[in-house]
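Data block below; observations after.
For this view, one protein chain was removed and the others were kept in their places.
Showing chain A:
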Amino acid sequence: MENDKLLPVQMMPIISSTMMSVNILTIQRNLSAIAKEDAWISMILGIIIGVFSAILLYSLVRLNPGLDFAEIILHQGGNWVGRLLLIPITVYIIIDIGLSLKVFSFALKIFLLDRTPISVISLLLIIVIVSVVAKGITVIASVTDILYPFFLISLILLIAMSTLEFQKTNIMPIIYGNVPNILKGGLPAYGAISAFGSFSYVMKYVNEPKKYLNGSVLDFVFPQFYIFF
């Protein structure tokens, strides 16, 4: 009966899913390539930056109730400046989504469909995702709601199984002449969790935004916990 409105409880699956997304396939390799055995410190650094960004974004959304991030920029920056500011953000989002699609298609090709061209896999993914997204925000949220528990269970199992492989020597020595690399690694780590910004787009569809904003900390903390492990 509440058409095109989301319940506050639906925000967590959306934010968690966008934060973890395809990055979970690549972040470990990217970070260890840069920061080597101190990749985990880079991740913590990325999370710290992420927390500050989230607080800023959170305050921005609270100050502009009923508007999404793009509308806030247009509202604050005016028609021309706002649009200019939006261009790089739009380009970034498109590139990010495109890269995620490519990475995911590659993963599918390697593990499931080794003889199918990657273009076919990507095209099919685009068609199905667009057909679902076109049905509206409530459908996106509902699909995420249903898939989220499966996603979470798989992830927990994965973390549990990977603990068997854990060896302390792999992260030793800690910060031994590696500070610049740790700092460098903070950026991709931050990039991996930067999708928390999705809440600034979805927020305006929540039927009780104030109720959600008061309890939104968990939505931010949980995914970071998973990504870290």
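Simple rule for what comes next: a contact is a pair of C-beta atoms (placed from the backbone, for glycine too) under 8 Å apart; a residue touches a chain by one contact, two chains touch by 3 or more; residues count from 1.
By our rule, contacts and distances are computed from a predicted model.
K.L.:
Tell me the UniProt name of the left-out chain, picking from "Ribose ABC transporter permease", "Lipid/polyisoprenoid-binding YceI-like domain-containing protein", "Spore germination protein GerKA" or "Electron transfer flavoprotein subunit alpha".
P.N.:
For the chain missing from the view, the UniProt record says "Spore germination protein GerKA".
K.L.:
Among A:E37, A:E71, A:D96 or A:D145, which one touches the chain that has been omitted from the display?
P.N.:
A:D145
K.L.:
So which of A:T116, A:S154 or A:N170 would be touching the chain we can't see?
P.N.:
A:T116
K.L.:
If the hidden chain were put back, which residues of chain A would touch it?
P.N.:
Touch with the absent chain occurs at residues 1, 3, 6-7, 9-10, 108, 112-113, 116, 121, 124-125, 128-129, 131-132, 135-136, 138-139, 141-143, 145-147.
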